[in-house]
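Shown here: the complex without one of its protein chains, the others still in place.
On to subunit A.
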Amino acid sequence: MKTLQKLRENSQQWEKYWRREEVIETIRRFFKDNGFHEVEVPLLLPTVSTEPFLEVFRTELTNDQGKKWPAFLPSSPEFALKKLLSAGSGSIFTITKSFRNGEGRSSRHNPEFTILEWYTTPGDYWTVAGQFEQLMLQINRGKDKLRYQGKEYSLKTPWQRLSVAEAFTKYAGVEVESMLDEAKLKEIGKQKGYLVTAKTTWEEIWNQIFANEIEPKLGQTGPTILYDYPTAQAALAKKAKDPRFAERWELYLAGMELGNCFSELTDYREQETRCKADLAERKKLGKTEYPMDREFIEALKLGMPPTGGIAVGVDRLVALFTDVLAVSETLFFPVEELFDKRNTI
């Protein structure tokens, strides 16, 4: 049954959508009360951020003279926000749409999704963690208990903080030296029964161990902040004290990955190197190609203040607070209802 029909037949169905409205309103109020400015970012861009594994939507901008420009829909508002930070905006946030193409069926993804990003300056990833803790309590109407899919979770602060290195040792029995070493990790992967071939990369086996053995253990009674990722897993984050790691954390709760936070990389040379490497990787993977965003690098060159920043999937957050399993249930027009599977080209 389509969402519209459900809404027509059962007025109780509206409740979760009005809760969605409330969640978004609370987010807005929280940041405005805490001295942030809300900004808008473009959704039609000549080039977009360089994550090698994300596929983008490509279109064309045309004018009345028949001139054409390649144009893209962004997979996150990150570059635009960082340009504003470099220009001196101070702490900012946006609630906007972002797009990811070429993804498979999943209850946790919609190709068009609502994303919250906030950047706090001066600050780092721990400043953001404290803000996220307060924000979640406020969305939960000040209560620290949350029921989701029949299970109770505690949002009581401070949330559990667990480093990636600790998590690998604790849940997968992999010591940090082996975790960071491609040959050793592949050998361990093989022993654990994962398919490891000559083509298997460190990133693949790292993520497979993570997905099978570690992630199911995170955020089971309350939020888990999993922090300090191997540098290869954090293209836009500042290096941590231990230079093998970068200052990145992800928030896990109730089987969901809710946010991805960095102490933002502000060194333009390092950023340029990583963007180039990402674009080369995109080419290798056969993903849509586009030029590097020079304006972004130039902005960093002029100086970006020390900043902690985070991306949060608003649709997942709403799913959590409306107690539904799939993000499509929080949308009036989920993609599978808009695009009939019989109408493929």
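The rule is short, and it goes like this: a contact is a pair of C-beta atoms (placed from the backbone, for glycine too) under 8 Å apart; a residue touches a chain by one contact, two chains touch by 3 or more; residues count from 1.
Definition applied: contacts and distances are computed from a predicted model.
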| item | value |
| --- | --- |
| Protein that the absent chain corresponds to, by UniProt name, given "Elongation factor P", "ABC transporter ATP-binding protein", "Autoinducer 2 import system permease protein LsrD" or "Sarcosine oxidase subunit beta" | "Elongation factor P" |
| Touching the absent chain when the full complex is considered, from A:A234, A:L317 or A:L331 | A:A234 |
| Touch with the omitted chain, as defined above, among A:P122, A:G173 or A:P216 | A:P216 |
| Which of A:R19, A:H109, A:K190 or A:R244 contacts the chain that the document leaves out | A:H109 |
| Contacting the left-out chain in the complete assembly, out of A:G193, A:P243 or A:P291 | A:G193 |
| Residues of subunit A in contact with the chain not shown | 9-12, 51, 53, 103-109, 193, 195, 200-201, 203-204, 206-208, 210-212, 216, 233-235, 250, 257, 260 |
